[in-house]
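The structure's right below; bear with me while I get my questions together.
Here the complex is missing a single protein chain, while all its other protein chains stay put.
Then we have chain A:
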Amino acid sequence: MNPVLLPLLVALPLTGAALLAVFTSRTAVRLLLPATAALGLAGGLALLGATGGGGILVHQVGLWPAGVSIPLAADAFSALMVTTTALLVLVCSLFALATGEAERRYFAPLVLVLSAGVYGALLTGDLFNLFVFVEVMLLPSYGLMAIAGTLRGLRGGRTYVTVNLLTSTIFLAGVALVYGTAGTVQLGELAGAAQRSPAVAAAMGLVLLAMAVKSAVVPVHGWLVRTYTAPSPAVTALFSGLHTKVAIYAVYRLYAVVFEGQASLLWIGLVVFTATMAVGVLGAVGETTTRSILVFHMVSQIGYILLGVALFTELGLMAGIFYLVHHMVVKASLFLSTGAVEHVYGTGDLERLRGRARGEPLLALAFLGAALSLAGLPPFSGFVAKLTLVTAAFDAGRWTVAAVAIAVSLITLMSMLKIWGSVFWGRPPEPETETGAESGAGTGTAATATAVRTAPPRLRTALVLPAVALTAVTLCVGLGAEVLLDLSAQAAAHLLDTSTYVEAVTNR
């Protein structure tokens, strides 16, 4: 793949968004939204092909000389993230098309602008440009949060805007201080700067703090739980896969490049991320709706993912990156399968749902697979991710962390079984059996009953397939873990020894 094509990953979704803002017909949305998302996926796979062997693609935007221009750079880590993001955008768009939500005015353009921002943030090699792309990603999200127009959505939207604007302002202040102390915001030029000068380290600390809030690490995770339960399931699935993960990517990249993995600060990460794992999972125990349980688990899983950067060993980083990719897929699958139930039955309340496995065995299977993967059971990808991470923690001599990680996965399993037990397992509630009784009463009612029964399944197949597809991905990744492990190892190698990345970005 030619590096000149890198800006296309940002430009194409933006073009798609512009077209969809003009052509608002149903056909246009049905064609253009998945097509643009699929193009992103193709781009991601092409990137992966070009960087999987250890290559780095760099394009100095506008062909300005290096040092003046803003570089876009893709190594194996960025490529992995771009591919996973594109997959999620595609699958969530298909789900939103199935629920009919995608036909809401401006829904499709907003999603595409959001994806453009994410691709940009994953590819940029410049700190200020990262800020801009994060804003490009957040602006449509504010809209998507409140697009349903419900009071709950508006409230969630308000908290969401407030928290994210505050964090972005802190991020901006951090960028200002980095520029003031280091004299540059280009990542390549900043390499190792924080290790050489405490002033730059303090300034970068502010940037990392902003990223910690955005990735919902424990003392500052409250906003996630308040806001992710507010929008529609499709939007939550999309946000869960994209937003916090971009911040996590930034933490990995910035700590590796600017701090060069400085060992004396790693204890902060170990303490905070271990607390994140524990608090997240314990918070989920007291929740009573599927979505709030899943959101609390997201907090807990974020602790696992970031543990990789806190260990900063080759195995640790590799495990963290593997975990990140696995988590994006699995979490989206869980949000989509419970979201399908929520969409059809109008509630995600554990008390009011029962026996859904009878009506939708495929959906139940998709949920079960993803849930077991989240808890870390073989043969799913979660098992490989957790095993590698715990091994890495043991190797680094962090026994307590490893013990907490294992204990937390047990509670995770318990929570997943709670959703399984109350939503999918058992006998379906009364109304369905009543329909069964009515159908015996007369042929006329039987006909309508079957009509009613056969009408939703067509809708359901489209609703179920996205979650099934993602669960299939986690199963395949679990069975053929070697491929993704190799790619993660490649990505980790560039984080551990940043010289290749820095050379490529600064063009020296």
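FYI, a contact is a pair of C-beta atoms (placed from the backbone, for glycine too) under 8 Å apart; a residue touches a chain by one contact, two chains touch by 3 or more; residues count from 1.
The working rule: contacts and distances are computed from a predicted model.
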Legend entry - Record-based protein name (UniProt) of the chain missing from this complex, from "ATP-dependent Lhr-like helicase", "Response regulatory domain-containing protein", "Oligopeptide/dipeptide ABC transporter ATP-binding protein" or "Multicomponent Na+:H+ antiporter subunit C": "Multicomponent Na+:H+ antiporter subunit C"
Inset, instruction - Please pick, from A:T15, A:S69, A:T159 or A:T391, the residue that touches the omitted chain in the full complex. - result: A:T159
Legend entry - Options A:N2, A:S25, A:T169 or A:T347, residue touching the unrepresented chain: A:T169
Inset, instruction - Determine which one of A:Y106, A:F128 or A:W425 touches the chain that has been left out. - result: A:F128
Legend entry - Hidden-chain contact residue, picked from the options A:L139, A:V271 or A:L365: A:L139
Inset, instruction - Name, in rising order, the residues on chain A that touch the hidden chain in the full complex. - result: 128, 132, 135, 139, 142-143, 146, 151, 154-155, 157-159, 161-162, 165-166, 168-169, 172-173, 175-177, 179-180, 226
